[in-house]
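Note that this complex is displayed minus one protein chain, with the remaining chains in position.
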């Protein structure tokens, strides 16, 4: 079962509510002898942390992570902290919980939020800041993803925002180096400037917009993934769709593949230099038959606009009376921005899990190496 | 683990290769006392069966299903066959396996196919008809889906082809009754006519195109799904992405949500007549926070063009020599057509699993019923 | 996968090493709306806590538990803390970690301990106090068990020590009320006196002995458990065998059943007053075909003698040199004593999981109720 767990051999279980004492995760199945410092996890958390520009929520969440278990250091490890193969528990204490009156959202269901769904399912919900359905839970994912990256050392996982509201990047200007230079994780410097102006307008209007994120893994060995229900892309789809506010996922050509003809979508091959093929295209996005091909793994996902907006929306109360909801407070005008490191983390977790699963069933490496 | 299993409480494990002796599945966890006849499963299989129009492969696969276990009938059941709560094994013998020379695809990797990926992973592959990666495996899914439908008796799961290649339906003409009247599962009679002409051209050119399928479940009770990694939409995404040739999945507004503003995407509510809200829109596609809202569950997925085409494509052999591949034989010009009942089956399986999971954790029904 | 998780619908994941910062667990799948106070969990932990008599280790471990998530209280809950259906994380900080030189056990493998096995598997181990293999981990189980008990409210789970070293209780004197009155969880007052003298001798000799624990659940509804590999007794066997130092598990008549004849082992039935049978005996220990019968569930398990003793034993160092090992420090002369609440906790967890699983597949209750 997997209510709050993700993965099989590299298995992440997260816990925690937005305004509870703490949130965190347990990473079970991490291989031993991997150097792992709190600072490395913290660095990833800091990329996701809010309040770093005017385009994300102004809440101050230090998101300081603490490792509770699963690592060890002594003179024999040279003082370096190594994983031991036992479960790694990570905890992030919640600190910036403004004491306030939650009466409004306690009784009313915010449209587009999980409020009603949780109440319908459980008959109770922790309404403070969204409780378990808050995007704060994704901090635990990013922490787990920092560990996952170390499980697949030759793999580089990077993400970028490729669409903000209706505005898309110009793919001819796609530049990974640009991603770290603007507050949008935008790979197109010109688009980033345009987005800043656009999102200022959205923000000032108390509105919000959606976004599309692209995550790419390079250096993925061929052979990861397993037919039929443990396909690499099926697990990626679940991973991305499980992120708050995500409404769509695509691999490689994605929905555009529907309009293509077979000859155009075929990723032709030539003999490569490593004993396997050299691909001439990557419409498949790095996965065929649910198994990685050794090409870059390309995944995009769509995030809906933040549901917390200042425009009043019609809703009902818990006892089924009509009401209008306005969500005041400090909210992201585009929650998709901070979803970039979350998407990276999820892809890293999926790859770590499948790398271990592949090694378990088949052995150290695939038979045929592509270029 | 889930190499070839799907679901948790309602768990489907499929097996079988395209040209092996048989394929089938084991459905574990089905509740007892549900009437289940082979004919009911067969009826669903017949909807997926090829060779029913010139727009699908001309292979003749009767796909006759046999129930090996998990049902029982005697005078006390009035001769009706009931499920017993034990695993239901279904087998479909393979019959139309043309004896032919597989030498060509034995040694060469068909572009867009899983050939190379399987060989890289396992060092061996059953190349006859695609082996395990053949779309024949989806027959087992459809059989399992027929059982799943009976586990959620108040729920109607229906699918339709809403895009064939570049041609989309006119949503104003969407008519579920039309779906059964044309060979495309197309809900728009006018589009179906247009598609017939278009696909004839594709077929005669030895080419292929992709498609987009929409699957909708009505009557879904609120409360199905579980945060965070057992979200209803995350499981749906995995289910659909696990279908052969699928490259994208979206829920409700899907990728279009990225371009919307918060006010437009909010599904407003009014007090309903059953104690819970009445929704004024369904941008969410029936799921919020990973939990069903009681609105129709709406999922779309994109299928790439059939990789088996007559146009030669550059490729390599198993021993890394250059070759050209032409895939002769009887192939679907649009494999997306027959994916419609497969998508329905997967959605039914996801709903059956989540209905049992919800009952397990929370009890018989959700607390608050929407309209 | 289940490296450090136990159960399916009621799923417990534990983490933590003996001398790391903290240990704890995440309980996922707990039903909502169950009142749960930290004090209730603490009460169970206190029963397992060492240092309460001279017959257990003199380490002082307050084992103060903190709930990090999954509960909620406000004016609407009357200030009572209720479970919300989301994962409940529990943390126990480690406090009594004597600063000492671990050089001896760092390099040598203590016979009967997991030292060598961990090193062989992982190439590293946290040797401080046994690390992950320490019995301290069982504190997390007891905490989880306190929650599990509340998931099956009509069920009473009780344990007792029925054998200490070679000394068995007189079953004619078995008295549950006696269990709380002596430091051995012994249900036979006379045996308890005898054991005190005996164990004093063992303790003073720096030696140790094993024990047998019996755990009984009364009020178990019929129908829990699922053939074939989810049998109630199979899960109980795994649960008990997973406790540190356990070497044997038996249900009902157990190993003695081997010597019985069929007529003597049959649990005859008479018509009962609740529509189902009234059993005349319980050789089966409450489970037939892996499914509970409604009779008391009876399980016994054997704990080997504590491996940490003062008598030198031959061993080897990590670099394969001969050495003698003497384990100084504060150790339980019979680790089986404190295993009593642990065994109870594991049985409670198994029953909670199976109660939810049964409800998931079959519904609220079994069809036929026995007396």
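Just a few scattered comments:
To keep things simple, chains are lettered A, B and C as they appear, and every chain counts its residues starting from 1.
Keep this in mind: a contact is a pair of C-beta atoms (placed from the backbone, for glycine too) under 8 Å apart; a residue touches a chain by one contact, two chains touch by 3 or more.
These numbers come from a predicted model, not from an experiment.
The chain not shown here is touched by just one of B:36, B:65 or B:88, and that residue is B:88.
Where subunit A meets the chain that is not shown, the touching residues are 1, 8-9, 29-32, 85-86, 227, 356-357, 359-364. In the full complex, subunit C makes contact with the omitted chain through residues 1-6, 8, 14, 109, 111-114, 116-123, 132-133, 137, 163, 165-166, 202, 207-212, 222-231, 233-242, 244, 247-272, 275-277, 280, 283-285, 287-294, 302-309, 311, 313-316, 318, 320-322, 336, 357-358, 361-362, 366-370. If you put the missing chain back, the residues of subunit B touching it would be 1, 3-5, 8-9, 11, 13-17, 20-24, 26, 28-29, 32-33, 66-70, 72, 74, 76-77, 82, 84-89, 91, 106, 121-126, 131-132.
Definition applied: only the chains that are shown with their structure count from here on.
Of all chains shown, the one whose average CA position lies nearest the global CA mean is A. Averaging Cα coordinates per chain places subunit B and subunit C 44 Å apart.
Averaged C-alpha coordinates put the centre of subunit A at 26 Å from the centre of subunit B. We define each chain's centre as the mean of its Cα atoms; on that basis subunit A and subunit C are separated by 38 Å.
Residues of subunit B in contact with two or more other chains: 1, 8, 227, 357, 361-362.
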